[in-house]
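Missing here: one protein chain of the complex. Every other protein chain is in place.
Letters are used for the chains, namely A, B and C, taken in the order the chains are written, and counting of residues starts over at 1 for each.
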Amino acid sequence: MSIEAKEEFRPKIVAFCCNWCSYAGADLAGSSRLSYSADIKIIRVPCSCRVNPMFILRAFERGADGVIICGCHPGDCHYTSGNYYARRRMTLLFSMLDYIGVESGRTRVEWVSAAEGVKFSQTMHEFVEKIQSLGKNVRLEDLRCRK
Amino acid sequence: MQEIVNRAKELLADGTVKRVLGWKAGDLPYNPEPAYFEKEEDFEDFVYNGFCGANLSKYMIEASKLEGKTLVFLKPCDTYSFQQLLKEHRVDRDKAYIIGVGCKGKLDIEKIRGLGIKGIESIEGAEIEDEAETLKIQTFYGEKTCAYKDAMLERCHVCKGKDHMIYDEQIGESKETKDADRFAEVEKIEAMSPEEKFAFFQKELSKCIRCNACRNVCPACSCRKCVFDSNKFDSSQKANVDSFEEKMFHIIRAFHVAGRCTDCGECSRVCPQGIPLHLFNRKFIKDINELYGEYQAGADLEERGPLTSYQFDDAEPGIVAERR
Amino acid sequence: MTNQKKQAELIQEISGVNPLKCMKCGKCSASCPSYNEMDIKPHQFVSYVINEDIESLVKSKSLWKCLSCFACVQRCPRDVKPGKLIDAARQIVERQKGGDYLTADEIPELLDPEIPQQLLVSAFRRYRR
Partner (left out) sequence: MQRIGVFVCHCGTNIAATVDVKKVVEMALHEPGVVHAEDYQYMCSEAGQEKIRAAIQEKNLSGIVVCSCSPRMHETTFRGAAERAGLNPYMVEIANIREHCSWIHKDMEEATEKAVILMRAAVAKVNLNTPLKPGESRVTKRALVIGGGIAGIQTALDIADAGYPVDIVEKTPSIGGRMSQLDKTFPTLDCSACILTPKMVEANAHPNINIYTYSEVEKVSGFVGDFTVDIRKKARSVDMSKCTGCGVCQEKCPSKKTPSEFNRGLNNRSAIYTPFAQAIPNVPVIDREACIKFKTGKCGICSKVCQAGAIDYEQEDEIITEKYGAIVVATGFDMIKLDAYDEYAYSQSKDVITSLELERIMNAAGPTGGHLERLSDGKAPKEIVFIQCVGSRCADNRGKSYCSKICCMYTAKHAMLIRDKYPDVNVTVFYIDVRTPGKNFDEFYRRAVEEYGVNYIKGQVGKVIPKPDGKLLVQGADLLDNKQILKEADMVVLAAAIEPNPDVRKIATMLTASIDTNNFLTEAHAKLRPVESPTAGVFLSGVCQGPKDIPETVSQAGAAAVKAIGLLAKDKLLTNPCTAHSDELLCNGCSQCANVCPYGAITYEEKEVNDHGIREVRRIAVVNDALCQGCGACTVTCPSGAMDLQGFSNRQILAEVDAICR
């Protein structure tokens, strides 16, 4: 057994949150002091439809263990239809990742409104647990980028 | 073939078209290549036979910039690509004179070689007029035969049909060659375990040399500058260091053509490494058909593509995990 | 899974009907020519399936009183098709009885040239197992 194996696995998780609903939901989770794992790092985007598949693949390439995208609930998009496009794009992308053998649990889309601090915290909690159970992302990591 | 040549000469002579886009014989009996014909004498080299798999639609992007009309020969499946390009304003309908040519399935030299036929000198039965069921192949080692069907490109086994989607006139008869399920291969992979899937694609994609042939031949992959060549995503093309890079390239490539890919199969035909690239595109097509309703890119000019439209009750991305 | 639940699902599968779409408007009962003969009325079929009380449905008089005229199917504004539900219940009964009265091979001999082809085809389609 190497020394590395004894170390606790701390996953790297990127969360893309839309500015109007999910980022505000994360803020509400914060002001309600609803804790979730520090492994989650949030990137603010104007809308879930701003999330390019390139961003997700790049995160995996650079060693992320999981990527979650949060947006307004269908029907509530600030830009009326952005999350509908995001939903189709992400469904197809995730299906493709699953197809090439990447564990489907490493990617997730969740709709979180600005009022759903509890849901945000719970979702993040679940997602971290899922990634913990899947372990380190070895399939998609670009070895050059590992420290 | 003579009928095609005669008609092309006629249209050149009466000034309807300035040039003809077709296929000319290559240095071997089985590698004709796309070419322009501008004068009557150029047609000596013209061929149209079973090996003319090349989809000429993409060449029309450049031809649309030239002066005058270009006569282009399109097989039934090629017309989908042309129409999709038309939908995306990449080709000019007024600059094209389309002759829809008949097709009885195109041949794959790799399939013939795969049958153990080597040292090929000439091939008989690949001409378009023949109704030959078998190919007679002269080799260094004597005459060999093989069934026409066994030498067909994968895409012809899942042929989209005999109808030209767009044309000015039609010459020649087409034959229905579909005898396989278009999504059978995809389903096979879908049924694998994640480990098997990963191993399968790692094996296939590790062959990729990033020659970009798939990208260059693809009628949907017709960006002026590919994202993998620009600095917009810090993703400029470079030599592969590890297996993820090709995966990223091929996933993104397939994603960029998702909903626009007509499944013409050119990517797999031209890959020098024999990677079944169509499996990526077809996975997206299968998902689109299942989740958002049957859609065939290039079948019409009006309908919105599946990634530029939506329904209120579309499936949630979580369906990917549920379907497993 | 209980037997009742299985049967309720089977009914939905055979009929291709989602009973939850019903808004209880009663147009089916209003359209039904056999209404007065029935103990369970067409608009009630749906709730029997939702409540998984297939036994009562199967024992009801209505099961054999429905003429399969499909007026309710055609007029239902919610695409619920009560006629298809009761038809599916009948098929369940037929299937449970088991045993084919006829095999496909025997048909040609018995064939009355006056019988419309479509009738045969639809009968086979409906009562195949």
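One rule holds in what follows: a contact is a pair of C-beta atoms (placed from the backbone, for glycine too) under 8 Å apart; a residue touches a chain by one contact, two chains touch by 3 or more.
All values derive from a computational prediction rather than experimental measurement.
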item	value
Touching partners, among the displayed chains, of the absent chain	A, B, C
In chain C, positions touching the absent partner	21, 23-32, 35-36, 41, 43, 71, 75-79
Footprint left on chain B by the chain that the document does not show	65, 87-90, 221-227, 230, 232-234, 256-257, 304-305, 307-309
For chain A, residues in touch with the removed chain	12, 14, 19, 23-24, 26-27, 29-31, 33-36, 38, 41-47, 49-55, 58-59, 62-64, 75-76, 78-82, 85, 89, 121, 145, 147
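Heads up, the rule we're going with is that only the chains that are shown with their structure count from here on.
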item	value
Chain A and chain B, separation of their C-alpha mean positions in angstrom	36
Sequence positions of chain A contacting 2 or more other chains	none
In the complex with chain A, residue positions of chain B that touch it	186, 189-190, 192, 194-202, 227, 233, 235, 241-242, 244-245, 247-248, 251-252, 254-255, 258, 280, 283-284, 287-288, 291-292, 306-308, 310-312, 314-321, 324
Complex contacts: residues of chain A adjacent to chain B	52-54, 57-58, 60-61, 74-75, 81, 84-85, 87-105, 107-109, 139-144
